[in-house]
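For this view, one protein chain was removed and the others were kept in their places.
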Amino acid sequence: MVHDEELIRKDSVYCSYGDTVHYAEPPKIFRGCEGSFLYDSSETPYLDLQMWYSAASFGYRNPRLSEALKKQIDTLPQLACQYLHEEKVLLAEKICLANTERFREKGRIQFNVGGAQAIEDALKLVRNCKGKNLMFAFMGSYHGRTLGASAITSSYRYRRRYGHFSDRAQFVPYPYCFRCYYGKKQPDCDLYCVSQFEKLFETEYHSVIDTKAKESEYAAFFVEPIQATGGYVVPPRSYFKRLKKALDNWGILLVDDEIQMGIYRTGKLWAIENFGVNPDIIAFGKALTNGLNPLSGIWAKEDLINPTVFPPGSTHSTFSSNPLGTSLALEVMAMLEEKDYERKVLESGDYFLALLKDLQRKHREIGDVDGLGLALRVEICGSDGFTPNRELADKMFLEGLKGTLDYKGSKCGLILDIGGYYKNVFTLAPSLHIARGEMEMAVELLDQLISKCKKA
Amino acid sequence: MVHDEELIRKDSVYCSYGDTVHYAEPPKIFRGCEGSFLYDSSETPYLDLQMWYSAASFGYRNPRLSEALKKQIDTLPQLACQYLHEEKVLLAEKICLANTERFREKGRIQFNVGGAQAIEDALKLVRNCKGKNLMFAFMGSYHGRTLGASAITSSYRYRRRYGHFSDRAQFVPYPYCFRCYYGKKQPDCDLYCVSQFEKLFETEYHSVIDTKAKESEYAAFFVEPIQATGGYVVPPRSYFKRLKKALDNWGILLVDDEIQMGIYRTGKLWAIENFGVNPDIIAFGKALTNGLNPLSGIWAKEDLINPTVFPPGSTHSTFSSNPLGTSLALEVMAMLEEKDYERKVLESGDYFLALLKDLQRKHREIGDVDGLGLALRVEICGSDGFTPNRELADKMFLEGLKGTLDYKGSKCGLILDIGGYYKNVFTLAPSLHIARGEMEMAVELLDQLISKCKKA
Amino acid sequence: MVHDEELIRKDSVYCSYGDTVHYAEPPKIFRGCEGSFLYDSSETPYLDLQMWYSAASFGYRNPRLSEALKKQIDTLPQLACQYLHEEKVLLAEKICLANTERFREKGRIQFNVGGAQAIEDALKLVRNCKGKNLMFAFMGSYHGRTLGASAITSSYRYRRRYGHFSDRAQFVPYPYCFRCYYGKKQPDCDLYCVSQFEKLFETEYHSVIDTKAKESEYAAFFVEPIQATGGYVVPPRSYFKRLKKALDNWGILLVDDEIQMGIYRTGKLWAIENFGVNPDIIAFGKALTNGLNPLSGIWAKEDLINPTVFPPGSTHSTFSSNPLGTSLALEVMAMLEEKDYERKVLESGDYFLALLKDLQRKHREIGDVDGLGLALRVEICGSDGFTPNRELADKMFLEGLKGTLDYKGSKCGLILDIGGYYKNVFTLAPSLHIARGEMEMAVELLDQLISKCKKA
Partner (left out) sequence: MVHDEELIRKDSVYCSYGDTVHYAEPPKIFRGCEGSFLYDSSETPYLDLQMWYSAASFGYRNPRLSEALKKQIDTLPQLACQYLHEEKVLLAEKICLANTERFREKGRIQFNVGGAQAIEDALKLVRNCKGKNLMFAFMGSYHGRTLGASAITSSYRYRRRYGHFSDRAQFVPYPYCFRCYYGKKQPDCDLYCVSQFEKLFETEYHSVIDTKAKESEYAAFFVEPIQATGGYVVPPRSYFKRLKKALDNWGILLVDDEIQMGIYRTGKLWAIENFGVNPDIIAFGKALTNGLNPLSGIWAKEDLINPTVFPPGSTHSTFSSNPLGTSLALEVMAMLEEKDYERKVLESGDYFLALLKDLQRKHREIGDVDGLGLALRVEICGSDGFTPNRELADKMFLEGLKGTLDYKGSKCGLILDIGGYYKNVFTLAPSLHIARGEMEMAVELLDQLISKCKKA
C-alpha cells in the first residue's frame, strides 16, 4: 500500500484535475467499502449519504452482486457486441416488460456505457425521428459531459472552454418551488410556470413555432423528473402532466433522464412514474449495475427505435452491451422483482425525511428539507432560512470528510455531496438498504456538523 | 439456459438493432470463451482472429486478470471519482512514465469510459487550447459514435440520420498505398499525399489559413496511426514525420487515437511509436483492461492539461476512473513491464504474416496482405487481385461463423471481421498470446473458406 | 404600358413569389406616386399610411431629393468603394457628429446596402469583439432575412425551410404591455419582465453565465426600440434603462436596430433616444435615402470599430458606399438639420393619435391605439376589444386596396400594412410630411373600412 501523502503527490503530478471536482483539497483517499460505509487508510468508517451519486444504491460490495459478477468472469466475461449473449437479451426483455406494465407501451432497449452516451443515443433517436437538432431542457439540468450532452446541460460553465455549441438547448425554468423563478407560491400559482411554457406556442412571434406549418423548431424536451445535480428538487405532482400536454400538442418528444433517479431511488423503478406521464424515451444507467460496470442504456417507444427507422449500425460502441455489465444488471433486475423495493424505499424515505424535518426545526439554517423516496434534500441557508449559504455547506462537507466526528464513542466521518443552483444543498442518496440506525446516525452527525460549523 | 432460437426471438422483440451491426442474420450467440476461442451453445470452438476489435488482446478469460478483478471486487469495487483510490493514481503514473520514456515529454492522464468519450475529452482539450472547433481527420477514419466523435469520423453514413453537424472535420486522404487516392505508386511517389496536404497552407485561397494572422482555421489533426475500421492499413514509415512538420508550422495539434492499435497490437505500446513522431494527445481504451471494463482515457502534454489551463471540473463522468477498471489496467501495465511484448508480438506477427503471404500466393483473390505486429490485413478482391470483392468476403465471414469447418478432424468455426473502404478486408487482431499452432490453424481455415466460397 | 392583367400573368410565370408577401391576390399594381399617394393604372389615388415600411418617410418623389439624385447622376454616379468620394465622408461625419451630440460617444460609420447587411455587419463587430456567436433578441423581433439576420429574428417561419441554424438567438419577451407575456398590468408590474431577464444572471444554473469566469454565454442584445414588424409596440419609458443595466453588468453589448424606426419616425433621429440609453451599435437604413437607394449602415463606438480592432478588409461589399446612395443620404441629413423635424413629427403624431383615439371610441373592435411620433398602431380585435381579429384586419386591408372608397366625392384607396404577433395590427408609418387634411382623410377612410368590413 502506497501512503496517502505519496498518492496525493503522484496525483498532483500525473493526473488531470479536469475529470474530478476536487471539492476537498487535497482529495480524500479511500481504501475500502461495505454497505453504507467507506473506509480510509486508518480504517475509519464514513457513513455515505451519497452513494456515488446514486450509482451504488444497493450498498457497497453487495454480496449477491459480487457473486454474480464473479460468476460471469468465469464464463463469458468478454464478447463483441455484434454477437449475442443471453444476459443482454434477457435484460432487455425484463426492462421492456417492466415498462409495458407501467406505460402500456411496446419499446426496445439500446445499451451503451456511461450515462452521457445514453443521452447521446437519445439525442440521435430524436434527431433521426424529428429531423431537428434543437431541444428544450431545464434550467438546473444536468445530462452529462460529452459535447452533445453538455449542449443540453444548463450550466454555461460546462461549455465556456469549448467554443461554440451549435446545438445549445433552450432552457426552461424548473419547478423549484422553494425558489420559484417567477416568485410565485404553491399551490396558488396554478402552475404559472407551465402556463409560461405554453405561451411559447401561442404565436410564431414567441419564437418557437411556425404557425402555418404547425411545426415546432424544437424536437424534444429532456427532463430529469427529480433534478439531481440541480439539488434533488421535487416538482409538484401535477407538473409533468400539464407539461406533457403542451408537448403533445406540438409533437415534441419527452425524453426522461432517469440516470440518477431511476432504479427505485424515488420508490419507483422510474422517477417519472410518480408524475403520471408516459415518456417517449427513457435513459438509464448508474445503479443498474450498482456501480460495478458503466452499463447504461435507453428504452424507446417502438415507433422511434424499431429496426426500420433505426436500422443496424445506426450507432454502437465497443462495450455497449458488455457481458459483465449486462449480467450484473440482470441480477439487479432479479433483486427488484424479488423484494418489494417500492414499499421498502418509501418507508425508509419517510422515516429519514421525518428525522430531517426534526433537525430542521432545531436549525434555522436549514431552509428546506424535502424528498421523494430516498432522494432527499437539505438546503443550507443563512439565519433567515432562505439566503443560500454556500460557505456553511462547504464547511460541513469538509468537516464530515475529516473523519473526526464521534458517534457513540467511535470516530467516524460523514460523506455528503453538495448540489443545487447555489451550491448550498446536501443531496442525499443513501443506500436503498440503509438501516434505521444508520439514518439516526446520519441525522445525529448532521446535527454535530451544522452545530459545529455554524459557530465557527 | 435459454435456447438460441428463443433468444433470437426475444432479441428481435426487445432489442434495438441500432447498436449492433447485424452482419450475420440471425446474429450468432456465444456462451463461453477462453484464450483465442469463443464457444457456442453446442460447445463448438471458434478461433477468434478479431478479439473484440482488439479489446481482448490478452486472451479471453486471462486468469491473471480475472484474479485481479476478483480481488478488487472484494476490496474497493466502487468509489465516486471525486475521491482518490490507489489504483487510479498508480495507473496514471505508469502510463505517464512510459510516455516520458518514449517521447521525453511530461504529461497527465485523464480517464473516462468508452473510447468515444476519450475522443470527446481530446476534442475538449483541443478546443480549450486553440479556441477553435474545426479538425482535420483522415478519409477512412473511425473515432467513435458520440455526436462529437461522429463529426470527425469519415463515413457520412454515421451522420446522415442525425441532421446537421456543425463541427464536421475536413477529411484528408489516408496513405492507403494499395489503393492510392492519387493513383501514385510507392516509393516513387515521394509522399505526394503529404505534398498535397502541405499545399493547403501555401496561400489563404487554399481555404485553411489566414496568411496575415499566421493562423490556421483548423485546431488539430486526429489520426489513427494504423487505420482500424478503415482496414488495418499501414502507412509508409516516413509518412507521419512529414505530416507532423506541416502541422507544427501552423500550430496544429496531433491527436493520436490508439484506442484500437495501442497496447502492443503493433508491437509497441503505442502504434505511433513505429513512425517516430511525438503526439500532443493520445487517446486509449479497449485492451487496457482486456475488455473487462470500458475504462478509457487520454494522455496529454502538460501544457494542454495542467490544472491551470484545465482545472478541476472541466469535464468528468461518473465512472471515469472506476476502481474495477483502473485495477485491471494497472495489472495489464504490470504484465507489459514483466514480459517483452514487443519481441513476442513482432515474432508472432512476422510468422503470421509469412503464412498469410503464402496463402496469398495460392489465391489470386487475395489482393493484398500486410501488417504491423499483430494488426494484419487480408484484402479480398476479384480474380484480378485488385477489384474489391465484398461478396466473397461476406461469404467467407458467414461461412466461418457457421462453426462447420473441420480442423484436424474436429468441427470448428472462424471468427473474422470485415473492414476497409470497400468492406472487403479481413482485419485480423488475434490474441497477442496466440500460439504458432493457432496461427497455422487460422491460415488453414482461411484456405478452406476462400476455396469453398470462391467456388460457390 | 403593359396592361395590369398581362403583368399579373407574366408575374405568375416569371417571378418568384418567395421575395414578396402576396397579401393581396392578385398583387396590386401601381404606376405612379407623389407625396402621400400611390396611383394605379386608372390614376386612382391611394393614401399611403405605410410609406414602404417607413423607407419613403419624406414623401414619394420628394422634389429636393429627386434633384440631388439627378445632380449626382451627372457628376459621379459610380465609384468603387476602395476609392473615396466626398459625399461618403461628409455623410459619415454628419452621422457621427449627430451621435456624439446625443450620446457623448465617439464612433465611426460603416456603410452597406440593405438593412439585413447592416445587421450582418453589426453581428460581425460583436463576434469580433466578444468572440462569441450567441445573441439575445426579442420575441416579435424582425432584423432581416439573410441567414445571419434570420437567426436573430423571432419567427421560426423564417427559418423552417432552411435547415439548422447554429447561431439561433435566445428570444426574450418584449414589453408588449397590451398583451403582457407575464399577464401583468402597467404600471403595477414594476417591470416584472426585466426582473425575469435579470434572473437569468442570478446563478449559472439559469443557463447563461459562468459564475466563476464572470462571463455570459451571450455577446449582445439586438433590440428594436419600437418593435416594427412586431406591431409598432411602444415599451414603457423606463424599460431600456433597466435592461441596459443588466447588460452592462455582464458586458453584453446593446445593438440598436433603427432601420425602420430611425430618421425621425418617432420624433427623434433614433428611436432609442426616447428611452435614455446609449447603444453600442446602431444599424440604420431605409429612410436615410427616402427609398431612392438601398444604402444602409452602422454606427459603432470607437472601441468596437477603430481600424486596430476592425482593420481594412474586415468586410465590404461592392455597393457599400455607392455615390448615389451617399449623396442622397447627405441631402436627407441636410434637410434634417434645416427643419425642426422633432417638433413637426411630434405635433403631427399627437394630432393623428388623437384622431385615432376618437375612432377607437366609435369601434369596440379597435382594441388598442398607441404611438410614438408618427409610428402608430391600431390593433383590430373582436367585439371584446381584446381577442385578436385577423380576419377583420385582412378584410380592411384588402378593401382599402380596391381603390373604391369615397372621400369627399372622389374615388380613392387606402394603403395599410398589417403587423403584430397575431397579424391584427395596422402599423401606420405615414409620410413625415403628412398634412392635417391627409390625417383626417386617413381616419375617415379607416372609419369607412371598419364599418363596412365588420358588418360583412
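For clarity, chains are labelled A, B and C in written order, and residue numbers in each chain start from 1.
Keep in mind that, in the parts below, a contact is a pair of C-beta atoms (placed from the backbone, for glycine too) under 8 Å apart; a residue touches a chain by one contact, two chains touch by 3 or more.
Since we're looking at a predicted model, the values are computed, not measured.
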Among B:9, B:159 or B:344, the residue in touch with the chain that has been omitted: B:159
Sole residue of C:96, C:189, C:246 or C:443 that reaches the chain not shown, by the stated touch rule: C:96
Sole residue of B:215, B:394 or B:440 that reaches the chain not shown, by the stated touch rule: B:215
Selected residue (touches chain absent from view) among C:144, C:267, C:388 or C:419: C:144
Touch list for subunit A against the chain that is not drawn: 131, 163-164, 166
Sites on subunit C contacted by the missing partner chain, in the whole complex: 1-2, 7-8, 10-11, 13-24, 27-33, 38, 50, 52-53, 55-56, 60-61, 66, 69-70, 73-86, 88-90, 92-93, 95-96, 108-117, 120-121, 123-124, 127-128, 131-133, 144-148, 157-158, 161-164, 166-167, 285-286, 290-294, 300, 305, 307, 310-322, 324
Hidden partner chain, residues of subunit B it touches: 132-134, 139-140, 154-157, 159-160, 164, 166-168, 170-171, 173, 181-182, 196, 199, 203-213, 215-217, 230, 421-422
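Note that only the chains that are shown with their structure count from here on.
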Longest centre-to-centre distance from subunit C, chain (CA-based): B
Whole-Å gap separating subunit A and subunit C, where each centre is the average of the chain's CA atoms: 48
Rounded Å distance between subunit B and subunit C, as computed from the means of their C-alpha atoms: 58
Overlap residues in subunit C, where contacts from two or more other chains coincide: 164, 166
